[in-house]
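Excluded from the complex is one protein chain; the other protein chains are retained at their positions.
Each chain gets a letter, A, B and C, in the order it is written, and its residues are counted from 1.
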Amino acid sequence: MSSSRPARKSSKGDYIETDSGNKVSRKALITGTPNITLAGRTVLMPDVHLRGDIVRVRPPPPTTTTSTTSLDPSSAATAKPSSSSSSQSTTAISIGKSTIIATSTILRPPARLLRGLLQPYPLKIGEQVLIGPGCVVESAQIHNHVHVGARCVLGAFSVLRENCRVLEGSCVPAGMVVPPGAVVAGRPARVVGEVGEGFGVDGVGEGWVEGGELREVVRGIR
Amino acid sequence: MTSITPSDGRRITVNRSRPSAVSAHATSPHTPLSRSVSGSLYNSPTATAFRVDDENHLVIELGARSIRVGFAGESRPRCHLYYSPDQLRRIGDYRQYAPDYDARSRKRKRGEEHWARDGYELWRPDLRDTDLSFVGERLERLLREVEATYLMLDSRARKVSLVAGAQLPRPLLEVALAGLFGVLQTPTVTLFPASIMAVVGAGLRAALVVDIGWAETVVSAVYEYREVATGRTVRAGRALTWAMSKILDDDEELTVEDAEDILIRSGWCLSDSTPTGMEKEMVTIEIGEYSYEISRKELAEPIEQVFFAQDSKTGHSDDHDKSLAAVAYDVLLHLPLDVRKLCISRIIITGGPSSIPGLKSRLLQELNSFINAYGWNPVRNYGSVYRTASKPDTIPTQASTQITIPLEPTKITESTTKPSPELPVPAVPAHLAPQEPDFVRAKSASRVGPSPISGVVRGVHSLGAWTGASLLASLRTRGLAEIERDKFLAGGLTGLLNVKQPAGKQGVGERRSWSLAAWT
Amino acid sequence: MAQNPLPYTYYSCPCVNTSAPVPILAANRKHSREQPPTDTTEFDNEEQTFDSRSPRANLSLVPLEHLLWCTECHQMRCARCVLEEVQCWYCPACLFEVPSSTVRSEGNRCTRSCYNCPICTSPLTINPMEDPRQEDKPEHATGPFIMMCPWCNWSSLDLGIKLEKGTNVTAQLAKIRNGRKAGKIQDAEVTSPTQEQPLSPLAIQHSSIDDAEAEATSPRPDMLSTDHDELFTRLRNFYQQQIVESSEASMFGPSFSSTDGFSSPSAISRLLNIYTGKKTKRTKPVPMREALSPSEGLHIHSPADDTDSLTCLSTTPWPDTTTTAQRALQPGDHAPPFTSDLWPIATLLRTKRSKRCRACRTLLARPEARMNYRWRIRTLALNHMPKLTLLPLATTTTSSGGMPTLGPDLGTPAHIAQRASLSAPLRTGQTHTYLLTTANPLEDVLSVTLATPPTTPGRVGTRVTILCPQFSVGKNSDVWDEALGAQPAAASKRRSGMPSGMPTVGEDGAQARVAEAGKVWASGRNWTSVVVEVVPGMLPEDASEEEADLEIAVFVRIEYETDAAGEEKAVAATAKEKREEAFWCVLGVGTIQSTFA
């Protein structure tokens, strides 16, 4: 992994902790590690699948970036092949700071045919994102402070904008864009409401609130 | 259709908003004719929206089971919401969207008394056990919801036209107005009685309106945009869905949602216009994960028993036992002859269940058979001999079709009224004096030539009360009763009436006798 | 999920009684609140016990994160005691901001290429129908394009629609639809049964296209929509003509010349020619006649209509009829009865709104007018009101701060066990102990008084005891102290042996220490936990799902002294000012196990 994966502090314990504070479970199932970027204090829990091997087969040398250049959601939604520009590097999956991928969740970069060839696109996840256990994620991008409940399916090229909330067991259809601060639920998922103005705000500075800072939780995981 | 630039259209409407301007406008009387649909890209049916310059003029039709909200001048409401218990959930309670949540598992009070009560209807005709403030708060939330999701007003609503049944109880009306003023912050609310709006929506001035609502069906005879007679029965939507819920299995009742789904998807009504052999067909209907084999006949059964089954002979029974046709017939029976004559051939069947295929034909056909059987003789119970004797009474109605030739208007109607002495002569308001329709006929005759047909049973489709109100509102006409916010907030409806009373404008007293009176 | 994910806390906005939007109803409301009389000895007499089960309560209960705070009124503000203003309109699918000028005319819907599936509501994607096998292709796909539902596989081909361009779908669809409408009118001219009803000579003079439309008005299910709108147009034109004509004549009529005449309802009388007594007769207005021909919007019922729709019905299998849900989705209160006629639904716009206090018009929340989740102004109740949480004593996680909280569900065995015990059914008659934690967002020490009816109102009489109803909560000191507070300083205040990090599973913790009345269980920098004992009552046989979900209403009264300028967080300490707040809140406990199941 880009941020010096091999640097293993705790040889004991369930998690391998990189010097940038990433916590990767020993039971996480990761393929194509060079194509995966963890920004730091990122947690990959047991039985998480990262499909780093699903990536553009392009000559340019592998330069891993933590770029969060927004992939134009509308183009992602309406299946236009124009959005390939942002994926010159061979980043398959990039995950932001203090983001937690809970147990047995699968991250697979979305792919579509482009001029007759299968073209994977990078899967980008922002900061302070929590993706609950047992999810399948094929999104193009998940912005900061998104909360995804347990057992959700995020379809190919779906885009979750900041501070939105995906309720437990929802299935976001392929290409759907979830607007900022929306609450989506159902199969297929639709916008069922808006988060409160105070979503993610921890007034008392103790513990954890949905959509809020995850540093505390990350610290608690070991 | 010719189309013109919206700017043009706007100028016109602006003009119409000033009395002084209207005179100027009247000099060019034909401009409005060239008004046409604004060619909007928006391809939903609401596309045919007229650019009324007075934005944010809302038209709201408030029903017991659903609410329609939209903008004046548009052909359709922006939204038509049915009430459901889920609307009563707390903010942030999304459990109904959880994948494993099943509305069918929702425990409900059973039995017809409780059928589709809590959550499904905003009020019931019997207000005794209704928490009015709850109704009010609920309506407020609903309006807020509608405003946020469908209207998205950029500024406060300037006017609101409220369409409601004339039989809407005063307290409810008060609560509703409170909600409108409170949530939409509108300065004025205008009241339109539903039945009359249905007539307007049909392009008529007189008609027999059969409004099949949720709690009750209201049959009202409208003449010159006034309700002159009404009959009511509980044979309506609620009873119908209840009957539907029993269709599959008598002891196990379906949810309201399922019952309505079956009704709307496969409910139909036997009539002369039924395709041959339809009732023998079998259909498979699916509810949740189960599917049932059922015959078309059975699917038509609830409509039969609820709307047309005759519990007892008409005449001896109150309206609830009569079939819809019987109620309609009785209303007609109590009309003065010439009014009746017009109404018979202008029968508007509206309200939710009226869309059930076959229902309209059936109702008209039943009504027809009633008329043929009894004529217009209110006395029903002396022997068959007399009935045949009373047959002639039907003739005048037929005769009246002939006498609607423009040439000799007045006398003949009188002559028709004379020879049938056993006809009831109800207290006819002065403005309904027999000669006045003739006056109209004469007038219209002078302009139109042949006068409207009458005497034969004929159904007329209406665009519905909401659309009717939308038409009127967009034509910048004042409502039957206009209520100003401040006055209402000051004294409520009662105070309002007192305000209206002294206003010595000619015509007000008369108006009150039939508009606000409808709600008092 | 039988109920809200536990734990949940709802706050009752006081506006229920006070700020009813219409004052005259406020009184009406007060007395119409019929609350079951429970002994309210421990409350001031003006307080009634709060029945969280009453249907009205649902309308007034709000989660803390949804509550705003008015710094002028020093009160929480919920959706019903704020006034909203639209900040901007945007399409949730393409996130394009729509200028307010076009919003209304386009029906509050996206006019670009955003559509939803008429069958299952998921957003449609627009895909080129190009064969991937042909290699040499331009960068941008060439049509034809179709709209496809990624969920239920509905596609515009079901309507036989292919699009030339992948963009500006709305315009293309509109064109196609209008084209078809015209087409149908032509067919109708040929095929549709002509209504047998006397047409006035007027009608005959009308242009053939009008007649064609007229005949098109025999309602085949697939044509109702066009019907409705065309009829509307014709009716409208008809009425306008009538107004012009009648107003021409009645201009000199008294009802008109009087200036108040217009504002008076006699205007409608003029339009509808309700002649106002003898006067009008004298002025001889040309009376408005009724619509006489289809070209004027008259639409006669013909049995053929019903026969048509019935034949359609009998030839259509159940799955191809539209469900109530699908009908509800169709815009404009019109839905075709058969799925084969469903058109894609243009995506409904959404709005960002700013909120003002209904009482004093103070701006409480104002989002940025751009496509993000940022706020220009946002005064939240959760920064001004204590946060209450109820957790089973057995399953309290303690984050390093020490406050008993419930972490997110991460699916580890520990978490699964935790959730399981959270949603474990409550047994009638058994004593369940919970930890009620009050956390303080303010920079002043709170003195808190909790009160709850000894038995919950309603049929299920659950006994609830707060062992320590009066206590104080430390102030929410600034970041530095927080950093320090996280260290043993606070930890020492907690009972020893309370493991931190992962949840303490099971009773061992509970056994370790017995909760005593009047004693605080644990407290930290700005939070205090007290024990609540709950003894669920007996569920009646016909209990509703709401009755089975046990929740307790707690009346919270807080007192604190603050700088007069406390809200503005002014460092300059001015004269202290005593504040008192009181409100009801409802805490979710769990689901009572039915003894009849």
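Here is the rule we use: a residue touches a chain if its C-beta (ideal position, glycine included) is under 8 Å from a C-beta of that chain, and two chains touch if they have at least 3 such contacts.
Just so we're on the same page, contacts and distances are computed from a predicted model.
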Undisplayed chain, where the name is taken from the UniProt record, one of "7299_t:CDS:1", "Trafficking protein particle complex subunit", "Exosome complex component CSL4" or "Dynactin subunit 6": "Dynactin subunit 6"
Neighbouring displayed chains - absent chain, whole complex: A, B, C
Among C:W69, C:W89, C:Y115 or C:W151, the residue in touch with the chain that has been omitted: C:W151
Which of A:A150, A:L167, A:V204 or A:I221 contacts the chain that the document leaves out: A:A150
Full-complex contact with the absent chain, from C:P7, C:G166, C:P337 or C:G411: C:G411
Residue among A:V24, A:A39 or A:I54 touching the omitted chain: A:I54
Hidden partner chain, residues of chain A it touches: 26-27, 29, 31, 46-47, 49, 51, 53-55, 57, 102-104, 106, 108, 111, 113, 116-120, 133-134, 136, 150-151, 153, 169, 171, 187-188
Missing-partner contacts on chain C, residue numbers: 119-120, 129, 131-133, 146, 148, 151-155, 157-158, 319, 339, 411, 413, 416
Residue numbers in chain B that touch the chain omitted from display: 99, 286, 288-290
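One rule holds in what follows: only the chains that are shown with their structure count from here on.
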Between chain C and chain A, distance of the C-alpha-averaged centres to the nearest whole Å: 29
Multi-partner residues of chain A (each touching 2 or more other chains): 168, 196
Residues of chain C touching at least two other chains: 1, 63, 65-66
Chain C residues within the chain A interface of the complex: 1, 5, 63-68, 90, 92-96, 113-114, 120-123, 125-127, 132-135, 137, 139-141, 149-152, 166, 350, 365, 371-373, 375, 378, 380-383, 387, 397, 399-403, 405-412, 415, 439-441, 476, 482, 501-502, 524-527
Contact set on chain B toward chain A in their complex: 91-92, 94, 97-100
Of all residues in chain A, those that touch chain C in their complex: 45-46, 73-74, 77-82, 100, 102-104, 113, 115-116, 130, 132-134, 145, 149-150, 155-156, 161-163, 168, 171, 173-182, 188-191, 195-199, 201, 203-210, 216-217, 219-222
